[in-house]
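Removed from the display is one protein chain of the complex; every other protein chain stays in position.
Which chain is which? They are A, B and C, in the order written, and residues in each are numbered from 1.
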Amino acid sequence: MAWPNKNKDMLYRRVGNSGLHVSALGLGGWLTFGGHVENEITFNCMKQAYDLGINFFDTAESYAGGQSEIVMGQAIKKFGWARSDLVITTKLNWGLANGEILINNHGLSRKHIVEGTRASLSRLQLEYVDIIYAHRPDRLTPMEETVRAFNHVIEKGWAFYWGTSEWSADEITEACGIAKTLGLIAPIVEQPLYNMLDREKVEGQYQRLYTRCGIGLTTFSPLKMGLLSGKYNDATTQPPPGSRFAESQDRFASSVRGDWENEQWAGNIRKIRGLSTIAEKLGVKLSQLALAWCLKNENVSAVITGASRPEQVVDNVESLKLLPKLTPEVMAEIDEYLQNKPGQDPARQD
Amino acid sequence: MAWPNKNKDMLYRRVGNSGLHVSALGLGGWLTFGGHVENEITFNCMKQAYDLGINFFDTAESYAGGQSEIVMGQAIKKFGWARSDLVITTKLNWGLANGEILINNHGLSRKHIVEGTRASLSRLQLEYVDIIYAHRPDRLTPMEETVRAFNHVIEKGWAFYWGTSEWSADEITEACGIAKTLGLIAPIVEQPLYNMLDREKVEGQYQRLYTRCGIGLTTFSPLKMGLLSGKYNDATTQPPPGSRFAESQDRFASSVRGDWENEQWAGNIRKIRGLSTIAEKLGVKLSQLALAWCLKNENVSAVITGASRPEQVVDNVESLKLLPKLTPEVMAEIDEYLQNKPGQDPARQD
Amino acid sequence: MAWPNKNKDMLYRRVGNSGLHVSALGLGGWLTFGGHVENEITFNCMKQAYDLGINFFDTAESYAGGQSEIVMGQAIKKFGWARSDLVITTKLNWGLANGEILINNHGLSRKHIVEGTRASLSRLQLEYVDIIYAHRPDRLTPMEETVRAFNHVIEKGWAFYWGTSEWSADEITEACGIAKTLGLIAPIVEQPLYNMLDREKVEGQYQRLYTRCGIGLTTFSPLKMGLLSGKYNDATTQPPPGSRFAESQDRFASSVRGDWENEQWAGNIRKIRGLSTIAEKLGVKLSQLALAWCLKNENVSAVITGASRPEQVVDNVESLKLLPKLTPEVMAEIDEYLQNKPGQDPARQD
Partner (left out) sequence: MAWPNKNKDMLYRRVGNSGLHVSALGLGGWLTFGGHVENEITFNCMKQAYDLGINFFDTAESYAGGQSEIVMGQAIKKFGWARSDLVITTKLNWGLANGEILINNHGLSRKHIVEGTRASLSRLQLEYVDIIYAHRPDRLTPMEETVRAFNHVIEKGWAFYWGTSEWSADEITEACGIAKTLGLIAPIVEQPLYNMLDREKVEGQYQRLYTRCGIGLTTFSPLKMGLLSGKYNDATTQPPPGSRFAESQDRFASSVRGDWENEQWAGNIRKIRGLSTIAEKLGVKLSQLALAWCLKNENVSAVITGASRPEQVVDNVESLKLLPKLTPEVMAEIDEYLQNKPGQDPARQD
């Protein structure tokens, strides 16, 4: 694609089969913006991203208890960026756990989808977001209610598109089917965890979604919380004491801790050390290799990255230059180390 | 369910098959709020309810000539409760009989549903209610007009869901069928009279609605206007002179009076005296047993209670602790006294 | 029907199969309000009508070049009547012929239906009308465009219902069919010319519409422009010189003039003189008989009457008392004079 843009090095991809384009790298506010990163630094990171051609900024109602949306909204206002130049996305499901009764202020009921969307827009100081995601499935609410509610949000003008995050292939298929049956707007995108060490869902379970439902992917956790930056490579048998993986701080960290307790830590570090030699040969950082590797998957519309310093944004964008160097031979060499490529779905015939 | 909430003793249930959650006990404004109860006391009752985890407040356009909605709206504003923490419901059909021409200001025409909803919202000082109920069926207006109008109210953002009250199973089935055929939003809930002495509709006639239409129930009159509090237990042959049942004040009281005239009063009091012995054994008030008994029915999403003193709210909420004690044996003992359990629909095969 | 209302003598009827109720007599602004009748008198007529229980006021964008709507809106504002107590209707098609280019400012295109509705509401100073009529068919605009546009007007909240005026049975059937196929809102009412001398359309051509499409009727011209008041009874062979029928002032007057030129004037006057003897026997004015006769047709929801003096309104409402006296025998006697009863559609089998 060759649309005019300020940064010729940025890549833009369509989100699945939709008409929306995102920069291949997005900047996400998870764990950083409004949280442990100071607002001034968040502003600088977003400015750096925008200046390098990143148009896709992702947040969620639950990030930093709403502060992530607030600071992202402040940045957009502060820099006066044209709304049409931006793709702003947020996610609903977990509400805001602020100590009050929290019975309906979460989940994917019509009530929370409408109330949650409006609360997010208010924090973002925006009239609409580009994509509103269901942050997780809600297995208690009927899918029809959820699909109707997202359609309502779009008809109201509060969003242009909707998507899912960490839904199963069956759930996404059900949502698309109900939308088709009722003549409503179907989701265009799923936001899964995806990286060199976690491929089963994106490359296995979702296989049929891409062509059948036209779903695109905006993936998160490309570095598996830092593991794929190589900084734990010396801890060959267990997470280093004091690291996030040694103590279960959150669901994601504790899942890696689970790997360790199941004796997969050592195997993963072995793989990562192997990948480091490839990165070295290519003259890039391992984290850059990990980012670029995700984008070699043609079903990935964008990889969402985090940043707590503007320099990290620059580093991440640099990784795009690596794409042409990831030849079939290099990709095969990577697979040789990873040994985790999901097989083709045997029932697949399309 | 284990959502964080201030009162760990409150139970929350989904409204039928929808994604909306209500506290198992609701507080209703019928006959009390805006009527014979002073506003200051209404405020205190609502505050007490909210503090004990009740999130479901029910009213109607016709309650106290609109005053019930007005005072409920004042309470919500006064206490500054987050809108998303509340489930506010109102009902339309009877309009406001204020001496003027009242030709279209009632019923379930598109005109009254739209005008009535907006008038209720104005009295409640709210942008939307959570559920808007058809207070009674309107057999003259075509069902399609009614279903379209409630759908319109939801699309406009004036309500999230709609329900029915005291409709027949056939009418609810017709509404759901029309919604399905036209791709519109179906009702999620019915609000029937239900208590130990009036079971035929909920346990008999509605049997197939729960699974086929996904309808939930918010029931009213759990104490049959005080009869199930046991306070008439000494009047074994007829209503005590001067009581509400001795004089036909309204449709509900006069229906109980009808029981008496049909010589069912004595039989009912005999049943209630029997139930009183069970309550005594369980160490609770009969009224608490009567409330908890309703909630043992898994199709009941919430029981709507009235209160003219905050202490009554506390008493009602206490009754939830009784639920685990209502074992199959106790429930059988209750049925032994009641002798009114509806049979399974013989045509039912699902 | 027994809804509470200030005037126990007024009758109210549902508009066709809809949930909307109108007084059996409506007051229309054609040829009077905003035109040759002074505003103060219009106000008095409307006040008199309202006080006698009339809730149905009919106008059109083209009446008196928009002045009819303006003065009717002023009356509603002036008297502070509750909006829900009123059924206000207007009609679109002819636009406002004010000497400007008038290419799109008429007809039943989406453009004119939307622009015309908004202009009418602005003149009426109302947020919505109850029924918006297509004042005549527009055979150049596709029916789908027209049905979609009226549906749009209703979804926008600018009207509750839509109807037609002087459409053929085929056109109404087509509109209802398209609405059904596309899941849109169908018209509920037709506004035809109907009186003792013009029965073919209402009693003949429309026969199948009432049950098949649920269409109701609000009829106009019950006195055939004064002919059925008996005031031309002395002009047995031709219209009296100087009368409106002697000179073709408008389409309606000239159609009566056509009757005369076709030698039907004498026959009609003969019929009317016969009817006058029946009115005399019943102790009422011929005009009252003519009004009541229309309402004996159960498919007529309301008869729209004009008035240029409040006393005429009183006279018209008085005619309702005549209804019980129009026994089958009297109706047969009337038919004996009229000799114009349309036959049953031979193809009709429903």
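Going forward, contacts are C-beta pairs under 8 Å (C-beta built on N, C-alpha and C of every residue); 3 or more make two chains touch, one makes a residue touch a chain.
This one's a predicted model, so the numbers in the text were calculated from it and none came from an experiment.
For the chain that is not shown, enumerate the shown chains it touches in the whole assembly.
A, C
So which of A:I76, A:I185, A:A253 or A:L322 would be touching the chain we can't see?
If we include the chain that is not displayed, A:I185 is the one touching it.
Would you indicate which residue among C:K78, C:K156 or C:R212 is in contact with the undisplayed chain?
C:K156
Touching the hidden chain in the full complex, which residues of chain A are there? Just list them.
Given the touch definition above, chain A has residues 3-7, 12, 14, 17-23, 53, 55, 82-85, 87, 130, 155, 157, 160-161, 183, 185, 214 touching the missing chain.
Please give every residue of chain C in contact with the chain that is not shown.
That gives, for chain C, the contact residues 95, 97, 99-112, 114-116, 119, 138, 140-142, 145-146, 148, 152, 155-156, 182-183.
Just so we're on the same page, only the chains that are shown with their structure count from here on.
Common contacts of chain A and chain B?
none
Relative to the centroid of every protein C-alpha atom displayed, which chain's own C-alpha centroid is closest?
Chain B is the most central one.
Do the two copies chain B and chain C share over half of their interface residue numbers, or under half; same or different?
different
So, what's the distance in Å between the C-alpha centres of chain C and chain B?
Spacing between the chain centres: roughly 45 Å.
Averaged over CA atoms, how far is the centre of chain A from the centre of chain C? Could you give it in whole Å?
63
I need the residues of chain C touching at least two other chains; which ones are they?
Not one residue of chain C touches more than one other chain, so the list is empty.
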